[in-house]
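One chain of protein is taken out of this complex; the other chains stay put.
So that you can tell them apart, the chains are marked A and B in the order they are listed, and the count of residues begins at 1 in each.
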Amino acid sequence: MSLLAEKNTPTVAVQRRGFSEFALRLRVSGVLAFLFLVGLIFSLLTPQFFTVQNATAIASNAAILSIVAAAQAIVLLTRNVDVSVGSMMGFTAYLTADYASRHPNVGAELVLLALVIGLGLGMINGLLVAYGRVSSLIATLATMSLYRGFTYMYAHGQEVTSNKLPKWMLHSVDLRVWGIPALVIVCIFVVVLVAIFLRHYPIGRRIYAVGSNPLATVFYGLRIQRVVLLAYGLSGLLCGFAGLLYAARVGTVTVILASGWEMSSLAAAVIGGVSVTGGSGTVIGAALGALVLATIDNGLVLLGIPEFWRMFIQGSSIVAAAAVDVFIGARIRKSLQGQRFGRRAA
Amino acid sequence: MKGRWAWKPSQWEMMLAILTVAAGAWSAQLSPYYLNLDQIADSTRQFIFPGLLALGLMVVVVLGEIDISLASTLAVGTVLFSKFSECHVQVWIALPIVIGICGLLGALNGLLVAGLRLPSLAVTLGTMGAYRGLAFIIGSERGYTDFDDSYLWVGSERVLGDILPISFILFAIASLAVGFVMHYTVFGRRCFAVGRNNDAAWFSGIKVRTIKIRAYTLAGALAAFAALVWVGQYGSARGDNADGAILFVVTAVVLGGVDINGGKGTVLGVVLALFLLGTIRNGMGLANIAGPIQTVVLGGLLTVGVLLPALSASTSHFLHLLLPRRSTPK
Partner (left out) sequence: MKTIPSRKNLDTKNCGPKNLKMKILTAFGLALMIGISAFPVESVRAKDSGFKLMMTPKWTGFPYFELAAKGGKAAADELGDTFTYAGADHADPTLQVETLQNFLTQKPDGILLAAIDLNAVAPVLKEARKRGIVVTTFDADAAVPARDMFCNQMSYEQAAKTMLDCALIDSPEGGEVAFVAASPTAPNHTAHIKFMTQFIQNDPKYKVFKVVDTQYAQDDDSKSYDVAVNLMQAHPNLRVIISSSAVSAPAGARAIVASGKAGKVFSTGFALPNAIKSYIQDGSEKAFALWDPYELGYIATYATHLKLAGKLEVKEGVTFKAGKAGEYTIGKDGEIVYGKPLIFTKETIDKYNF
């Protein structure tokens, strides 16, 4: 029997690799199909939807959320969650905007400042979750309140208005390159960068490993704590950058900036096929999920549909996306492992 | 074990109780208005409706799942009550119907999570938005305030010399009921078993799917009670009722010592955590401490609260290494 097994293994292995590649593509194509479906519906319902201008409008609205969704996706991949993304954005945005208003001649080091602050905040999350062994939901719930509170205490009831921000910052996001807003290009660039990092660098792949099967990674010798710390640090870094972009885009920086974005980023990631149970999904998918949300928003405004239908539709989309994700996941699992119980431990 | 009904508060619960008393002392020091029976009794109203939600959430979390759509279910409940009040239906007739509908919403969550085996965070994230949208669709954007008096009774009236809010009595009954169910019935035992080890429970013959659906239905039904309290307390029903309240509810459940991964936790812990959070909020509020600073304090408390077990574990481990070992065999 062992002889038979040896003979069979090479062909099965090749088969597996081929199918898993296809399955991975399938995951992203799930959200792509959803996007096309939504786009099709809206295009049929109103002529103003399917224009280049409208597409750029949707893209710019989705841009910053796509970065935050990517950040959330990274954390989700490790089987954790990060609900402090909005507060991290707000904290970074306010601190950098305030710094810029006091030092009008600041240049690109402002971006560095935002990244460092974001990284720091993310590391605190990571330390709590990885080394403090606090459940991620609780830890990030706590830091969400903490960071927002610190922003308030720092602000002393002030907001930073656009006239105090450096002109280059405001203009850089307004620029258009071949008709596409610079903001969109920057965000695509960042998301693609992160996707490449996760897929082709060992450190990135370890993030997938930790989420897929933490027990196996322990046996393999991976330091889970370090990987989780990295994931949260990366999330903080991206959120810091997103906060800076937000400040540049909207111009007015308030204390409550980006509150509520944790839910949006989670929704975008889930719609994008990132599994909440960790280990599968892509940041590109999460970014596409953000695009789906922005498309729905835009379409509903174009159609003049009341505000609260948006909530209903978005909520149902998330459930639908989760269902699709699970079905795809189940099919992948069945083909990879053969007929088992088809169920995962909670 | 001394007997089936023997009960001893756990270390965590003792700590919560002590912290609540300490918080009370601190609040009394912060503001001279705190230490007044009338005031304290009235302040409990702030956490009654989150408390009812927390009781429901606790059952779901013990199972190893989560439900962040409860605040939206509450909103559906309030707008349903408003519709009944508009038609001048007696509240005692409306209540079972609303409980039924909210229970159905909960059951839908349960079906999606247990039946289709979707991850509960994603599902309830979706239903959170969907149910809130539903609340707006039913209630219309304007909202309703002209409630018949019978609807307002539970949330606003007080008994025993006009001190004890009726909603508090409702909460006490609900906590006792849920506590009894969770700790002294077969259903409760099975919930803990499923939370501890889903597969083992399934192997041992427990119908995991049914239990999960039931738990979610219970949470939905409790949300209907919370909606009744809300209507009486705020006198208004609109789609955006309790928007964002779920954070407080989750904090209370977690602080109550319920393990977010399931399998551990007590109703008493959740109730004590609610008292603790309520006392701190009340004390800080009376001292006019700015909202964000209150948020920081609560966030810090949550952090310390969950770090404590890890800290104490590592410190005892540390001490264990430092202190001389026993030479006698165990």
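Here, contacts are C-beta pairs under 8 Å (C-beta built on N, C-alpha and C of every residue); 3 or more make two chains touch, one makes a residue touch a chain.
Keep in mind it's a predicted model, so treat the numbers as computed, not measured.
The omitted chain makes contact with just one of the residues A:85, A:129, A:142 or A:258: A:258.
Note that of B:175, B:198 or B:233, the residue touching the chain absent from this view is B:233.
Panel shows subunit A; residues 48, 51, 53-54, 57, 60-61, 64, 148-149, 152, 155, 157-159, 161-163, 173-174, 176, 181, 246, 249-252, 254-260, 294, 297-298, 301-302, 304, 307 of it touch the chain omitted from the view. The chain not shown here touches subunit B at positions 8, 11, 14, 17-18, 21-22, 24-25, 28-29, 31-33, 35-36, 39, 42-43, 45-46, 141-143, 145, 156, 233-236, 238, 240, 242-245, 281-282, 285-286, 288-292, 295, 328, 330.
Definition applied: only the chains that are shown with their structure count from here on.
Centres computed as Cα averages put subunit A at a distance of 30 Å from subunit B. Listed in rising order, the residues of subunit B touching subunit A in the complex are 64-66, 112, 116-119, 121-123, 125-134, 136-137, 141, 195, 197-199, 202, 239, 247, 250-251, 254, 260-262, 290, 292-293, 295-296, 298-300, 302-303, 306-307, 310. On the subunit A side of its complex with subunit B, the touching residues are 81, 128, 132-135, 137-139, 141-146, 148-153, 255, 263, 266-267, 270, 275-277, 306-323, 325-326, 343, 345-346.
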